[in-house]
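Got a structure for you, questions after.
A single protein chain has been omitted from the complex, and every remaining protein chain is retained in its original position.
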Amino acid sequence: MLIPHPILGLRDAQEFTYLGDAALIDRPDGLANPEAFHDYLYLRDNPAGIHRELWFHEQGDRSWIVVTRNTVTHEILGAVLAQDVARARGRSR
Amino acid sequence: MNARVSGTFAGQGELFGFVKGDTRPHDPRYSGDGVRAGQGRDATSTPERLPGGLIDRSRSLEFAFDGRSYRGHPGDTLASALLANGVRLMGRSFKYHRPRGVLTAGSEEPNALVELRSGARQEPNSRATVVELFHGLEACSQNRWPSLAFDVMGINDLLSPFLTAGFYYKTFMWPAAFWETLYEPVIRRAAGLGSLSRAEDPDCYDKGFLHADLLVIGSGPAGLMAARTAGRAGARVILMDEDFVLGGRLNAETLSVGGQMGSAWAQSVVAELSALPNVRLMTRTTVFGVFDHGIYGAVERVADHLPAPEAGKPRQILWRVYARQAILAAGAVERPIAFRNNDRPGIMLAGAVRTYANRWGVAAGRRVALFVNNDDGLRTARDLDAAGVDVAAVIDARAEGDRLPGIRHIKGAVVTDAAGRLGLRGVTFRDGRGREDRIACDCLAVSSGWNPAVALTSHQSARPVWDESIAAFVPSPNGPKGLKVAGAAAGVMSTHGALATGAARANDVLEELGLPTQKPELPEAEDAPVRLSPLWHVSGAGRAWVDLQNDVTVKDVRLAHQENFRSVEHLKRYTTLGMATDQGKTSNMLGLAVMAELTGKSIPETGTTMFRPPYTPVAMGALAGRSRGEDFKPRRLTPSHRWAAEQGAIFVEAGLWMRAQWFPRPGETTWRQSVDREVLGTRKGVGICDVTTLGKIDIQGTDAGVFLDRVYANTFSTLPVGKVRYGIMLREDGIVIDDGTTARLGEHEYIMTTTTANAVPVFRHLEFCRQCLWPDLDIQLISTTEAWAQFSVAGPNARRLLQRIVDQDISDAAFPYMACANVTVCGGLRGRLFRISFSGELAYEVAVPARYGDALVREMMAQGQDLGVMPYGTEALGVLRVEKGHIAGNELNGQTTALNLGLGKMVSKKKDAIGMVLSQREELARADGLRLVGIRPVDPKAVLEAGSHLIAAGRDPVAANDDGWLTSVVHSPHLGHQIALAYLRNGASRLGERLRAVNLLAKTEVEVEIVSPHFVDPEGERLRV
Partner (left out) sequence: MRFSALRVFREALTGHKGWTPTWRDPDPQPSYDIIIVGGGGHGLAAAYYLAKEFRRARIAVLERGWIGGGNVGRNTTIIRSNYLLDGNQPFYEFSMKLWEGLEQDFNYNAMVSQRGILNLFHTDAQRDAYTRRGNAMILHGADAELLDREQVRAMYPFLNFDHARFPIKGGLLQRRGGTARHDAVAWGYARGADEHGVDIIQNCAVTGFRIRNGRVLGVETTRGYIGALKVGIAVAGNSSTVMAMAGLRLPIESHVLQAFVTEGLKPVIDGVMTFGAGHFYVSQSDKGGLVFGGDIDGYNSYAQRGNLPVIEDVAEGGMALMPMIGRARLLRTWGGIMDMSMDGSPFIDRTPVEGLYFNGGWCYGGFKATPASGYCFAHLIARDEPHPTAVAYRLDRFRRGAMIDEKGQGAQPNLH
């Protein structure tokens, strides 16, 4: 596979390490209840189709990126920096 | 439609003996020996060699098949050379061991499989049709014993009524014990085709990466036209073909292109392309798979046409091709017709017979009959006739249409049987009026039309679609993105069509690439329509083969239908149709058609034929490349590696790192002697150990303390500058992933250390936290593992030694326990010093830029001579840490909590840190859960084994009584006996209890006492001196 790195352009997927569902960005804040952490950590939509997912450019610039990819066809629709996604979702410090 | 055609010819066939009117009854081939007598005859003198062809007749190559030597020419394949020598019997089938000859002239060959070469280079299952002849080539037939002509396992053929599809699912069940002891060993012994040498492959393989605007797959008229069109427009083009001569079917036909022989036209295009700097032509290169996003796998056979690879050259290269666009121009594969005994040696595909005649100047038989249902097959009759080969008759299933002039052309007839066990002697046919007659022939050329080579288009699950006009599957419009199809592969069967679609697809590509499209200059070429009346099999008694290699017959397909294995996938799996080394290239379609007949559905309703990568089988060696043997994975060496090697160190693999395990000295005969000495020497004097492999991460920024508080279970923001603290890091699920020390060198500057194994994952995790969870924290992370050489200097004399190295005052007062600082060493070299201890002794870790690591260790060894300095390896390190109850990889197995480790109190519940919340779940927080304990054998001489389980005295060794296990076991020279760390249920409250450490694998058990894991200096007094 080829991943369109938002800064570096098309890169071989082998340069990246896969984590999974980009919902992992939405960590419950602070000392949230265990149920919220359980759902955050363990439950997944796991769609057959469009999936937003985290990849780490381990053999590259060390960016975490969010790739939008179709899990049925493997077609990639885009990629953005995870940092930007996190900020857009209200994460800060 | 199909039922109608075959139904018309339903009837019985019969076996028969010598063919009446056989003109050459004394030919050795007719005496039952498929191989001609005579050694080393010149192929040029054989009656099978015709004039013409793309072979170099000026040179002669000697080769051997089954120990007999023959001659051929450069340009021959093994198959063409064998045919030229009159050898028709080349193999045996898998199941019934039926004698077989060559069926095809290409990579789709199911029959003519040989063991090529000998010794460690032996290559089983090599298709004689694609093996390029070289001088000294050795090949042997396979799957037969004792010889190809007389094969004992041929008995299976007589037993065939019992050995139908899936018979083995219905029997061999009683008595149960006989399966492994009797039935299966017999079956396994008969399994397989060729054999491996069992020796290491002596050749090497390479891997490479190629990038192209356009990859053209196949070099027939469509591929050459596509490459020329795109090449002239300046696109970066790579053209790959599995063959060793470019031109595809143009080399196999006598058709003219642009007023010259097709093969000559091909050579002129090749010449033009060769001169273009932006075009790369690659022969002997098979594109075997289409992967995501325009990545193609290809194997170039660099040296398979040579006796052995040239020195320093690989045998094959695996190419990963990154192509913006690709054009598949792989042509088509001809298909056979099933009829009784249609597997006789000498029965071949018509296109192949033509290829042998036109390209290699070989008559596949002296008297050739044809059995066709389409016009293309008639070309074979014309070409053979023109070449002077005796064409016995054309048996044409179609009643309509013109007859070939000057050739016996029997219309509306079908072949019903073939005779000649080791080589065809004649066929029986039935004409439209139901009359049967026989024709003597030693070759039957069969054509039922052509299947577009759609395999690569279905690699990404697109199903081919049915095209009624050519009665074949053509590529799905939803094939792999960026892959276009031209020529016969797209179902466009004429030469003109191939040229035109090749140019058109190339122009499509140019448009997408934003390059100027080219006005196609199409040379004049034939544009004959496909005239074909579908015929798949001729029904009748006896066995008609569908899959030649796996011996799947029409009857087997019928049985599968009868037993409800009707979906195509069930059919394949039940009968093994299409599962042979040819992946069913010549059989899948036929099997599908027969099943369609049986179900009364149309072929596309019945299913499609799908193909999985690779297109043709790929050598494992090529896929592995250089990553084998010692080079399987890279070795990471520590800065002191060369020095340690000079000391005679024994090294051990630690992930990719090589670490010194111990340093034997003269007189030491066992590793234990060395390790005991290193341990005692360290505890008495001073020891040095390279700990560079531990992960080091610099964390800087105004929020560094906040960040560390969130990624560690314990608190770091309160750590004073100049101090070090031990930390444990949890995963979000509350399990400990890593432990280590983090030093605070400045207000906003920390240095984290990780375990060797977790250096990479921890860094990745920290970056995840920084970028995805708290993107606005002011911190920067950088891994400096490779940047610093770091040594542990441990033992009572550690300070005395280091004071001679470090330029600053490191007295206990100036540099107390858990202090850290930037220092200089050896008179000004920058370094870092940490007063931390894994060994439990007065100890430091000193770091210098990696390039000074070698010098530093030498300097420390020199300076410490009078202090009893000695290096120690990972074994001694392990002993030292177990004596102190420190955890390492065996304890940090990804399944344990801080509570299990006895470090539960380190998990601060006052702050939000990764893993804190989930670490408190009920099953993880059980008071009676596993706890880390120390283990001492009651008998000091007893030997413990890590992995032993703990069972209470008097209890049976069963799971219900399993109380835990020993994680790490060492011999403590300090205590004079073995000690261990263990996880024990409810361990915190069981100190002093006696249990049994049971190792059921070795059938041993040792009485042990549960003790504190701190075996040496439990109060930590030595640390603080």
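In this document, chain identifiers A and B correspond to the written order of the chains, with residue numbering beginning at 1 in each.
Rule of thumb we're sticking to: a contact is a pair of C-beta atoms (placed from the backbone, for glycine too) under 8 Å apart; a residue touches a chain by one contact, two chains touch by 3 or more.
This is a predicted model, so every value here is computed, not measured.
Enquirer: Per the definition of touch given earlier, which of B:E48, B:D76, B:E109 or B:E123 contacts the omitted chain?
Expert: Within the whole complex, the residue contacting the unshown chain is B:E123.
Enquirer: Which of these touches the unseen chain: B:L515, B:A624, B:V706 or B:A988?
Expert: For the chain that is not drawn, the touching residue is B:A624.
Enquirer: Using the touch definition from the top, which of B:E653, B:E786, B:D939 or B:E1007 touches the missing chain?
Expert: B:E653
Enquirer: Going by the touch rule given at the top, which residues of chain B touch the chain that is not shown?
Expert: 94, 121-125, 161-162, 164, 167-174, 176, 179-180, 184, 187-189, 191-201, 203, 205, 207, 289, 291-292, 295, 297, 318, 320, 459-461, 555, 559, 562-565, 567, 569-570, 573-574, 576, 579-581, 583, 612-614, 617-621, 623-625, 627-633, 635, 652-653, 731-735, 737, 889-890, 893-895, 918, 921-925, 945-949, 957-959, 962, 965, 967-969, 998-1002
Enquirer: If the missing chain were put back, which residues of chain A would it touch?
Expert: 1, 13-14, 18-21, 34-35, 38-39, 41-48, 51, 53, 69, 71-74
To be clear about the criterion, only the chains that are shown with their structure count from here on.
Enquirer: Would you pull the chain A residues touching chain B in the complex into a rising list?
Expert: Touch residues, chain A against chain B: 1-2, 17, 19, 24-25, 27, 29-34, 37-38, 41, 54, 56, 58, 62-64, 73-76, 81-83, 85-87, 91-93.
Enquirer: Can you name the residues of chain B that touch chain A in the complex?
Expert: 291-295, 322, 460, 481, 703, 706, 732-733, 760, 764, 767-768, 771-777, 912, 916-918, 920-921
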